[in-house]
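Missing here: one protein chain of the complex. Every other protein chain is in place.
Right, subunit A next:
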Amino acid sequence: MSTATLDKVEANSQASPYIKVTFRLRRFNPEVSGEATWQDFEVEIDPKERVLDALHKIKWDLDGSLTFRRSCAHGICGSDAMRINGRNRLACKTLIKDLNPGKPITVEPIKGLTVLKDLVVDMEPFFQAYRDVMPFLITKGNEPTRERRQSAEDRERFDDTTKCILCAACTSSCPVFWNDGQYFGPAAIVNAHRFIFDSRDEAGEQRLEILNDKDGVWRCRTTFNCTDACPRGIEVTKAIQEVKRALITRRF
């Protein structure tokens, strides 16, 4: 029995873990052509590695002109949101074995934002919407001499929406945002939710008023694309619905 397992382990370690995977990347370089095109790269890679590792392999070994954003490479900074096999994900949190590597894996820039080069988009409209909901603590009166305390239940109320890393995977998966970039988008509403339901904050009314407008929460069609896209597992649509409910109960 013991020898059998030993043989098996040996056989496994001898076999190469690498497989050949085709990556179909959406390339756009305004200095070469005005059109975006698909380009295929074949890389030998361990299926337990991530899409970001494959992009690194392509950039470092095959084509140095490939352009994409990444900073921490561990799912915290939110730089490398991209459309992988038609779904918004973080390249650094997506394992190749989960993507059906027998077929070509498509990688595109996220939709609804201006493409600058290859997988890099202009995030300015996204951050503009984020700034417009005032994502910072606003209080009245004198500053306390000690920290602003909060009960565990009060903290729990908005715990889910504190996890946002501003990767724009949710906003750029929203069909309303794709065509009508004026909509605040799920990410801005999630970050407004984080302060609206914070017991220490006193500007919830102002934020609700901002989101009550014609490009605010009422444009949400509850398609749940944002909840599916969120790499942090935030229940985005639920947060949007909670803001809607707060708006209605505030009036009646």
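Basically, a contact is a pair of C-beta atoms (placed from the backbone, for glycine too) under 8 Å apart; a residue touches a chain by one contact, two chains touch by 3 or more; residues count from 1.
Assume contacts and distances are computed from a predicted model.
Look at the chain that isn't drawn here: its UniProt entry, checked against "Cytochrome b", "Peptide/nickel transport system permease protein", "Succinate dehydrogenase / fumarate reductase membrane anchor subunit" or "4Fe-4S dicluster domain-containing protein", names it "Succinate dehydrogenase / fumarate reductase membrane anchor subunit". Of the candidate positions A:78, A:101, A:186 or A:216, contact with the hidden chain is made by A:216.
Residue A:129 is the one among A:129, A:203 or A:226 that touches the chain missing from this view. Residues 22, 27-28, 30-42, 62-63, 112-116, 122, 125, 128-129, 132, 175-176, 178-182, 184, 209-210, 212-216, 218-219, 221, 244, 247-248, 251 of subunit A touch the missing chain (whole complex, contact as defined above).
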